[in-house]
Structure formats: C-alpha cells, structure tokens
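The block underneath contains the structure these notes are about, expressed in structure tokens.
All protein chains of the complex are present and in place, except for one that has been dropped.
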Amino acid sequence: MSQVMPTLIHGAYLASTVLLILGLHNLRSPASAIGGNRLAALGMLVAVLATVFNSAILNLELILLGLIVGALIGSLAARFVQMTAMPKLVGLFNGFGGGASALVAIGEYGRLISTSAAPDLYTMLTILLGMFIGAVTLSGSLVAFGKLQGLVAGAPIMFRFQHVTHGLLMLVFLAGAGLVVQAPDTWGLFLALIGLAFVLGALFVLPIGSADMPVVISLLNACSGLAASATGFIVQNPLLIVAGALVGASGVILTQMMCTSMNRSLAHVLFGTFGTSGCTADTGRAQAEHVVRRVDVEEAAMMLAYARTVVIVPGYGMAVAQAQHAVYELAAQLKGHGVEVTYAIHPVAGRMPGHMNVLLAEANVAYTDLADMEVINPVFAHTDVVLVIGANDIVNPAARSDPQSPIYGMPILDVDKAHHTIVIKRSLNPGFAGIDNPLFYEKNTMMLFGDARTVVNGLSSEVKAL
Amino acid sequence: MSQVMPTLIHGAYLASTVLLILGLHNLRSPASAIGGNRLAALGMLVAVLATVFNSAILNLELILLGLIVGALIGSLAARFVQMTAMPKLVGLFNGFGGGASALVAIGEYGRLISTSAAPDLYTMLTILLGMFIGAVTLSGSLVAFGKLQGLVAGAPIMFRFQHVTHGLLMLVFLAGAGLVVQAPDTWGLFLALIGLAFVLGALFVLPIGSADMPVVISLLNACSGLAASATGFIVQNPLLIVAGALVGASGVILTQMMCTSMNRSLAHVLFGTFGTSGCTADTGRAQAEHVVRRVDVEEAAMMLAYARTVVIVPGYGMAVAQAQHAVYELAAQLKGHGVEVTYAIHPVAGRMPGHMNVLLAEANVAYTDLADMEVINPVFAHTDVVLVIGANDIVNPAARSDPQSPIYGMPILDVDKAHHTIVIKRSLNPGFAGIDNPLFYEKNTMMLFGDARTVVNGLSSEVKAL
Amino acid sequence: MIQMAEGLYGGVLVFVLAMFVGFEIITKVPPTLYTPLMSGTNAISGIVLIGALVVAGTDSGTIGAVVGFGAVVLATVNVAGGFLVTDRMLRMFKKGRNQP
Partner (left out) sequence: MIQMAEGLYGGVLVFVLAMFVGFEIITKVPPTLYTPLMSGTNAISGIVLIGALVVAGTDSGTIGAVVGFGAVVLATVNVAGGFLVTDRMLRMFKKGRNQP
C-alpha cells in the first residue's frame, strides 16, 4: 500500500515498539512506574502520528472526529471513575479494545471482497480469527461489566446441557468459517458468524458468578491483547503483533496469579460453580457450636492505642465501605501514640490484583508501609494486635488446617498467630468463597461488628480522646 | 533458494528459537541450569538437522567431515580443560565463533559476485559488517588468548600515537568499504579489508594488560554474538539474528557487571592503563609505616577450630594455587569440630565472573553454602574468624575509606569488621589492582604467609590432630 | 536460505519473541502495581487504533467509513482512558518519609 516514506514510518514503529517495552519494564517499581506509563503513552502517540502522516488517509475529518470523541470519552472516564470501580472500568475498556479489533477485521473483510481479487487463505483465516477473538472479548466484557454493575444477574446463569450447547455452537462457528473461507464474498454468512461469535462470548461469561468476574476480566484483558495481535496479522503490522502479545502475556500471568492465590484452577473458575451453595448451612452449624467474643469500640481503641505493634489487614469490606481514608486517619492517630503500624497486603485481597494497594495509595498511605504476605507472615507471632478490616477468606486458617475446606492450601495471612486479633465486619456472614471462618471463634479473636467506615471512624475518635 | 518444505523448516527454526530462549531462561538457578543447557543444545541440534535436510546440500561428505572434525576438537577441549583455564577456553571459542561468522560473510561474498547480478547495497553492507565484526572478534580473541597463555607479552603493548593510528586505520577501512560497495567484484580490495579488520582486532587488544583480559573476553563474547546476528542478516535467517542477539545481550550485561564491580568504566578498561604502575612505590611506603601481625599454622588452626563461626573468602590466589580441594577438606574438618562454615563470594573474585563458584563446585562445595556479598556483609560483625585465601582487592577497606584510592567506591567484602581475620597469601604484594591493602595492617588481622594450597593443607592436618 | 520475509513465519516469530519479552517483564512487576498494570496494558491493547486508522482512512464506501469510525472511537477511548487512569492511579502511590 501507500509507502510514501517507508524508512521513516519503519523507524517510528520501531521506536514505538521500544518505548512500549521500556514503559512496561519501568512498571517494576512504584517509583519508576509513572515514567513508564508515560513512556508507553509516548510510544502510542508516535505510532499514531506516524500512521496518520504516512497513510494517504482519505477522510481525515472523520478520523479526527473519531479521535476527538474517543479521547473525550476516555479522559472523562479516567478522570471521574472511583478507585473502587476500577475492575468495572478495566472490564469495559477490554471490551472496547476487543470491539475495535473486531471492527478492523470486519472493515478489512469488506475492503478485500469489494476489490476484485479473491483474498487468499492466510488473509481470510487471520480476518476470521481477529473478528472472533475481538467479538468474544467485546460481548464477554459487556456481560462481565453488567454483572459487576448489577445490570445482569450476578448469580451464575445456567441451564441444562449448557456445555453441550456451547460446544455445538462452537462447531457451527467453525463450519461457517470453513464456508466463508471457501466462498469469501458472502456477506450474509460473515455477518451471521459475527453474531455467533458475539453470542458465544456472552454465553461464556453468563454462567460464571459475579464474584469470579475479576478472573474473567483479567482473562479478557489477555484476549483483548491477542485480538490486537491477530489484527496485526491482518493488516501486516508487526507493531500490533508485539503490543498485543505484551498485553496477552500480562493478562495470562495475572490470571494465573489470581488462580494460584485462590488455590483454584482456571478451568474450575470458568466451568465450575463456586461461591453459591453450602455457605448458609456451614455458617449455621459453626455459629451454634462455637463461642464468639465481642468487643466494643472503646475497648478496641484502648487495645490499639496501648499496643506496641499493630498490623492492619484490609479486605474487600474496606473497599465496599470506602473506609480507606478512615483507616489512614486511624493509623495516623495510632502512630501519634507511638504505635508501630504496618499494613499487610494479601495478593488477592479485595476483588482485583493489587486492589488494596490502589485504595490505600488513594488515601495517602505510603507504599513503603505496606508489607507483602511473605514478609509479614513471620511477623504476626510478635505482633500485639492485628486489626482485620472487612477481610475474611484471606485470613481463614481453615486454608492451613482443614483439608476438607474448599480453600485448603490457599496461602493466607496468619493473623491467628498474633497475640490479639480484632475483626471488623458487619456479621458472621462468609465472604467471597462462601465458607465459614474458624478465626472468628478463636480464643484471641475479638469481633467488632459494624460497617467498616463507621467503626474505624469511631476508633479514631476514641483513640484521639485517650 | 531451495524451499523443499518451507513450513517444516520454519517450524523447526521456530522450535529452535523457543528452545534456545527457554534454555537461557533456565539458567536462573543452579538446579534448573543443567536442563537449561541441554534444552539449548537440543535447540541447536534441531536447527542443524533441519538445515541439513532442507537445503539441497551439494557436498554432503565435506560437511559431515567438517562437523565430525569440529565436534571432535570441541569435545576433547571440553573434556580435558582445567577449570582454572576456563577464561582462556571461552576466549578461544569466542574467536572461533567470530572466525566462522567472518568466513560465512566471505563465502557469501564469493557466491554473490560469482553469480551475474550485482549484489544490492543492503546485502553488501551486511556482508561487510559481518566480516568486520567476525574478523575483529577472531584476531582480538587470539591476542587475548595469547596474553593469558603467556604467548604474547601480558603487559600493555603501547606505542606513540596509538589511538591516532587506530583511528586512521578505521577510516581507511571505512573508505575501502565504500569502494567495495561501489564496485563489489574486486576480490583484491575485499581481501585487503579482511586483513585490515584482522589487524584492527589485534591492535585493539594488544594495548590492554593481561589482567584486564576477562573484561575483554566478555566483550568479545558479546561481539561473537553480534557477528552471528550480522550473519543472520546476510543469509536472511532470523534464527541467527535472535540467537546472536541473546549472546550479545548476555556479553554486554556481564561486561557491564564486571566494570561496575571493579568500579571502572569500560572506556577506562579498554583505553586506560591500569595495574602497571605505582604499586611498588605504594607498597614500600606502606610496609615501612605499619606493623604486620603474623600467625603460624598451628595457632591459626587453633583459632579456626575453636571458633563458632568461620567465613572463608576465596580469591584469585586460591585459583592460582589450585587450593579449592584443600579448602573443602579444611571446611569439612572444621564442621567436624562443630564450627559453622560459610563461603563469601565477591562478584569479581578471581579473574572471571562466577570464577570462585565454579572452582568450589568442582571441589564438591554445595552452592547453598556460598553467600553473595549483599547477604554476607552484615554477618561479618558477628563472625569469629574470617579466613581470606588468596584474595586481596575484594577485601581492601580502602575502597570504603580512602577517596584517593583508585578502587574507592568499589563494593567490597567487609572482612575487617570481623573479630579476627586471617589472610593467607605469599607476601605483602598487591593483587590485580596493584595497590596496597590497609587490611593487612589492621589490629585484628593476622597474616599467614605461604602458598595457599600448602598452607591450607597444613591447617587441615593441624585441625585434624586437635 | 530462508526468506525472512515470508509473512506468516515472520509474524509468528515476532509474536513469540514479544510473548517472551512480556512474560519476562511482567513476572518482575510487584503485586503492589497489579491494578495499574492491568489498566496500563489495557491502554496498550488499544494499539489496534493503528489498524483502525488504516481502515477508516481507506475509501471503501459508507459501511467502511462507519466501521472504521467506530473502530477509531472505541480504540481511542481505550488508549486515552487507559493511560490517563493509570497515570492518575500511579500518582497516588507515595513513598514513606522514613523509608528509603
């Protein structure tokens, strides 16, 4: 195609590749990460400018309009999204990336069959692949977003023979793809395939419970990258292949990491059903058998203020209650009393990898005050008071001791080894995994019931008054 | 060219690429490294077999003969080389790699100009580049080998206006290259350029002292990789480009690491002069001013056997004296007496990165008994006795305290912080950097003069007799 | 000799190499930064914008224009939103005064 200044554009794409890689490379520490993100953005800018100037673009106004509209929507979303809504936003953006890839594949299909020459096998296959991954990513992401937003029922939506149906539809798609390859210029069939891919993506995510959406979103993140790579094969641009592969690798690693930390296989997340049954029965039994020690805000404040060392363990409940600022305030009060305060971060605390880190960073907590699981676990035995705020599964000792437990083997924060543990939550209800937590009935555990933000604010004022 | 089964050969090359990368990846721990090396070898085998079967090779006997001769020489060298001679061997092999690249470039040149069509600019440039890097690597490596082997004078060989001469020759080469590109089919000129490249390589290494050869060898390692990459551009085979780039990256990183650990810039190593002057004067002054505490074998053996913790610091002298087996023996005796023995490994102890690790591994020392500098430095303050065996610069506290010292700023092992330090060496002579070592005159340092192997053997028998 | 040029082989090789680069780099990213990593890579997957520009810029009738325009908008939202939200998040990460 148009090769006005091939060397310049090649140079620009090469520079863009290097910038994207260096940008990701710099994400290895919080100090260099800001610069890294900007390097990557610069790489993207270079690629876009080079493309706009190089291609003999016909409808420049249209493209500029598209860029402006997109940039406007994107920056507004980025500016106003709440940090607790990050999983949703990332989910939605994945869908957009996938959608764009699908549209590019469709556009290329249209262009190719409108020109005389029949497209070759290789091109048709890459177009079908790009369209498929893109469409599946789009519809899957929309369903995932809907589940998180409460637009689609969060509970797993299942029906009889569902796996069989999926399999059959997949076969139909493959057969249709075969036909399209043989007779490329049949728009009708191609459109049907687009629709089918869209349905498959939605059907894929619908049966998965909303609690598992973070894993699905991470997987769809990988898919959006792979879709971009596939598009790179279609338009024969290695920059797209490279960038897409980087995203694909990242998504795969994060998905893998989440599954490992939850001690479940990816297949189990995608095709099993989890977090929906058995919890009430368990809880009932456990509550009947065990004694729960309660503590009130005044007493808890005393314990915290007169401790030497306090470790705070934030969990999903802190995110839900938006209690991060209150927690920072409490920690500041305690430090004023000479207490050494550390935050213990479990790799899958919350609902998204690194969720707690972002929330605490938002509330001005220094990242050097956060300790990873491996670092903090040996410390608990020498800790005076652990304050668990809206966390549940990540501090469940059954993962260590009860081989029958569905989370047995999952690495947890050993808060039960501390001298005293105070747990803030609203009830004895289970968390994400839907199972009972023996921690609540241990001798040195005290429950402090209530909404995380209200309770933590209460603790702050009490400590202040001391 | 011959594309009998393009898909198969592409698949084989792709597999080979992946195997080579996975092989290197597995070098990240001693446990997985053996497997990694074998994976890489498998990758090479796949590539060779695929090439032999794919190309319509004409003189198969000749090629088989070449493979057999090469494999024989290579395996004999690998089988019988002494571990202390590894730097030499690696140096020589680098040269062979470079030589092969140069020959391939020359062969391609011959083939191209013997066919009618004039080779294009791109091809000629890559041929010249491959030939140049290859020839420089070969002659440079031969000189480096000669210096280490004592065939070439080890001292820096310098003459007036040497840098100017180099620069001029380089310009002549560039001019000649320009001519060859314009009129490719002039064998005479091309041969002259080969000779010139060869001379340049030798001239490049001759002025560098033999003590700096490890850095040069590591740099030539990188060059041999880059030569292979350049060859990949000539024969248009991406596998060569990838493998060569991997080697290039590795060589660059190792060179960089050595320079950092020696606290010198690469330019200073290549173009400066170091380790040749000033040392005798320094030593004289120092010896006159300070008191040296000596210890004999019996007393040293007592100190070691009755210590709770002993840290052994091996250095170049241990390698020279081939004392590693004796050291292992001594450590075993000490452990028998209930002493806790650790080895402290400085990153540039010896004359090659990882030198001490290989020697100690040869003597059956477990790699889990070795401690890196960062790990062991805080431990010295609680160590009863440090036994320094043939090390000098890497334990020179002037690097910490004396801003005038040429090695000021180089990270060292803080053996002077231990309760007692025993230093085994033959004299008060300086080591590689040619500078005096204040450690020898410290209050809690005791010198144990003699050849490392003899002395350590003596220590062993004494400890045994206790 | 093998033609480096051949589309599929070259593309797959580039893909494999980039996957390796990705794996090696991402495994070094600390858990602290996983959320920004997700949104940042999200933005990078918007690279498909390059393809969208090409499609939108080619003359291929109304359908082509509509499809291209849609692709440009979606990809740009992804790129702009992704990088900006990542930047916003990363700017919140602060170092403690007492630690180095």
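Every chain is named by a letter (A, B and C) in the order it is written, and numbering of its residues begins at 1.
The working rule: contacts are C-beta pairs under 8 Å (C-beta built on N, C-alpha and C of every residue); 3 or more make two chains touch, one makes a residue touch a chain.
These numbers were taken from a predicted model, which means no experiment stands behind them.
Considering the complete complex, the chain that is not shown touches A, B, C. Contact with the chain that does not appear here is found for just one residue of C:G11, C:P36 or C:G70, C:G11. Only one of B:Q149, B:Q162 or B:S250 touches the chain withheld from this view, namely B:S250. Across B:A47, B:L128 or B:V143, the single residue that touches the chain missing here is B:A47. Against the chain not shown here, subunit B presents residues 20-21, 23-25, 27-31, 33-34, 36-38, 40-41, 44, 47-48, 51-52, 55-60, 62-63, 65-67, 69-71, 73-75, 77-79, 81, 83, 86, 89-90, 93-94, 96-97, 99-101, 103-104, 106-108, 110-111, 114, 122, 217-218, 221, 224-225, 227-229, 231-251, 253-254, 257, 345, 347, 352-355, 357-358, 361-362, 364-370, 372. Counting over the whole complex, subunit C has residues 1, 4-7, 10-11, 13-14, 17-18, 20-21, 24-25, 28, 54 touching the chain that is not drawn. The missing chain lies against subunit A, touching residues 1, 3, 6, 9-10, 13-14, 17-18, 21, 25, 235-238, 242.
FYI, only the chains that are shown with their structure count from here on.
In terms of which chains touch, the assembly is arranged as an unbranched chain of neighbours. Comparing each chain's Cα centroid with the centroid of every protein Cα atom identifies chain C as the most central.
Separating the centre of subunit B from that of subunit C, both taken as means of CA atoms, is a distance of 39 Å. A straight line joining the Cα centres of subunit A and subunit C is 16 Å long.
Shared interface positions of subunit C, defined as residues touching 2 or more other chains, are 8, 10.
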